[in-house]
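Every protein chain except one is present and positioned as in the full complex.
So, chain A:
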């Protein structure tokens, strides 16, 4: 391995390599995967001069610490957090030069869940089906980072952006997810459909990259029995037998056997990626555009 690499000093609770994922293979049982807060990943790439598809690191709640072997430009975005280089505070949400051998520490999220770390040149692990994303459901792509992992970096291609701080949406104090009902809303009682779009839910601590789990009133089924397995999309709100809606995120299974009561509008999913456990959650029905 060349010295265009970085070593992982502190992997954090869950830090993975992410990019735009691997759509187009759902018929083979391959999840799409990719960064949960895609706009944040795209922004930090832009800040360091990477193309939008370059692989970044996605942290979970408590950040990570990295030591590059060569000088690199980094940008941290997504969930706001303290960032230091060799113990000295540096900017969050802006390009920062990290000298060779210095320790970049991405601290715990002050708000939100997932911070994104772009490094000039991008993380250059071997792609699988055209993507470097870690897929936690099926185990494709590199495993989650562990302390001591060495990650290769690609050659920088662009120059970093000239900004002090790029504006980014704040993690949600209340998560409002717009949904269009169907395809299986008729598997639930009319009362359940009303409950779903009018009552308060909370984001469950059991949420992960596969799904945003919820706490709140259970949704009652009108149709008993089993639904034959069918294809599911990103943002599908699946309702397992316990009646609590699960919003499918990037690592979701490509087929499923529980009825999908509604689908979340794609533009609302990045906020779902940043909602900490306990965040109040409402599903709001909108008409199909």
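Everything below uses one rule, namely that contacts are C-beta pairs under 8 Å (C-beta built on N, C-alpha and C of every residue); 3 or more make two chains touch, one makes a residue touch a chain; residues count from 1.
Basically, contacts and distances are computed from a predicted model.
Among the names given as "Allophanate hydrolase subunit 1", "MMPL family transporter", "Alpha-ketoacid dehydrogenase subunit beta" or "Sulfate adenylyltransferase subunit 1", UniProt records the absent chain under the name "Allophanate hydrolase subunit 1". Considering the full assembly, A:255 is the residue among A:159, A:198 or A:255 that touches the omitted chain. Only one of the listed residues, A:30, A:94, A:175 or A:193, touches the absent chain: A:30. The chain not shown here touches chain A at positions 23-30, 128-129, 138-140, 180, 182-184, 228-233, 235-236, 253-255, 260, 263-266, 288-289.
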